[in-house]
Each structure stands twice: as C-alpha cells, then as structure tokens.
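Removed: one protein chain of the complex. Kept in place: all other protein chains.
Up next, subunit A:
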Amino acid sequence: MIKKVTRLVRLLALFGIVTVFLTACGQRQSLSKQDVLQNDRASNTITWGVKADTKLFGLMDVKDNQVKGFDVDIAKAITKRILGENGRAKFVQVTSQTRIPLLKNGNIDAIIATMTITPEREKQVDFSKSYFDAGQSLLVKKGSPVKSVKDLDKAGTKVLGVTGANSVANIKKSAPKARVLELSDYAQAMTALKSGQGAALTTDNGILYGMATQNPGYEVVGGTFTKEPYGIAINKGQTPFKKSVNQALAEIEADGTYNRILKKWFGNVAGFDYKEAAR
C-alpha cells in the first residue's frame, strides 16, 4: 500500500516538473522583443509572412518555387521604401493558423497574409493602416440554390471555412443555424467543396475570386456581408517599424505603385471592380 502511494507521489511530481518546464518555455524572452527595424537594417532584409495557397494574394508558383501575388508585391514595394532599392524581402509561408505564433516567436517580422484587422487580434498584435478593403462573400457551385448568406441559415446546412480565419467567426453570427466545418487551408476547403462536403465556401471576396478564376464551374454569390480591412500585422512594441511601414504604405499609394500592383492582380478578375478599390 505504502509502496503504491509513493509511486503515485513520484508520478505526480514528474508531471509537475514537466508542466513547470513547458510553462517556462512559453515565458522565455523571445526574438520578437528585439528591435525589428534595427535588425532588418543591419541585415538589409525584411522577413514577411505570406500565404502560399491563396490565388491573387499569395500563391506558390511550382515552376520557380516563388510565392506570387498582391500581398507579395505590396511587401516587396514596402521593403524597397524602408531599406532602399537593394533591400531584400524574404518570404515565409504562413497559414491563418500559424501566422500569429510565427510572428510572436520572431520567425517573421510582419504578416501580410490576407489578415483582417479585428479588435481581438489588436489585443495580440499591432496593425498597420489597412492596405486592402475586402468583404466576406460565398463561393458556390454554379446553379446552386444558395444565393446569399440567408440561404445558409438553416439547420443541417454545412458551410466550409478555414481554421483561424475571421470569416469563420463571422459566419457563425450571420448564419447561426448552419454548421461550420473548418479545414486547414484554402486548397483543402476547395477540395471539400468540390466533393460536396459543404453547401458553400466562405471567406473574403478577394480570395474567393481567385478560387473562382482557377475553378470554372464555381462562382461568387451574394455580394459582401461584412467589411474586412486587411492590415499588416507587427509585434506589439515595434513602434519604429510600424511607423516606417505606415509611411511606406502612404508613399506607394501616393506615387501610383499601389494602383499598378492592384491592376496587375485584379484588373482581369470577373466580377471585381478594381477601380473601386484603387487608392
């Protein structure tokens, strides 16, 4: 009996030690506490977190292994403004789910990955001014009975989304009766839509238009039912870096670089009026 009790105590103590160790890992001072702007100037490189699965914003081109898109081009333009013509922009692939942890532990300096500015997120990170005004919409198979978000608000309807995206929280409010299935990225969500796992795929319209151009037979319906201003996320306490990002953003908007990039990516997208989004 006593033997058993001692064994139990020993076991509990071991668990205690493991827990303390893991908690300590979480609290260690990380790279993100150092001044990003200084480090970047020294290395002449800014490391950006971008999407690699989102057509028009950030998509991996398998031919040359480069991520290409609106977010990527904006990031390159801002890098040049901050570091000068020879400044290098390094890109790290992120998902909706991994981007904040990667920023917080210092793997990336900033996130430019279709990230909506929300009050909850502002508690965790700082945002630049908005660089793109998206709105949430729906992607459905052509001829689907779903015409707007109201058609989804029925028990038994399944809506596909991506874990960590703001759109998942929104759809729970706009169509509370629908069941939301969260997939790990947009490619998987699109596959799930194709195999009929859900009635519609919901996220920001810009992303959906990208998917619709890649997948004929699918269309964006219902207009936008939320406002989703995209911002560049930066760690809290990095005020000098945030200031230079905002300044660079204002400069590329003023000299027409922004509009050129916008036209390059959204000029030929059916259903999207790029002139309305021009700045």
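Everything below uses one rule, namely that contacts are C-beta pairs under 8 Å (C-beta built on N, C-alpha and C of every residue); 3 or more make two chains touch, one makes a residue touch a chain; residues count from 1.
Note that in this section contacts and distances are computed from a predicted model.
Novice: Just by its UniProt name, which of "Aldehyde dehydrogenase family protein", "Amino acid ABC transporter permease", "RNA polymerase sigma-70 factor, ECF subfamily" or "Monovalent cation/H+ antiporter subunit D family protein" is the chain not shown in this complex?
Specialist: Listed in its UniProt record, the absent chain's protein name reads "Amino acid ABC transporter permease".
Novice: Taking the entire complex into account, which one of A:Gly84, A:Pro101 or A:Gly267 touches the absent chain?
Specialist: Among A:Gly84, A:Pro101 or A:Gly267, only A:Pro101 touches the chain that is not shown.
Novice: Check the options A:Thr6, A:Gln38 or A:Thr191 and report the residue that touches the missing chain.
Specialist: A:Thr191
Novice: Considering the whole complex, not just the chains shown, which residues of subunit A touch the missing one?
Specialist: Within subunit A, the residues that touch the unshown chain are 22, 25-26, 96-97, 100-101, 120-121, 123-124, 160, 163-164, 169, 181-184, 188, 191-192, 194-197.
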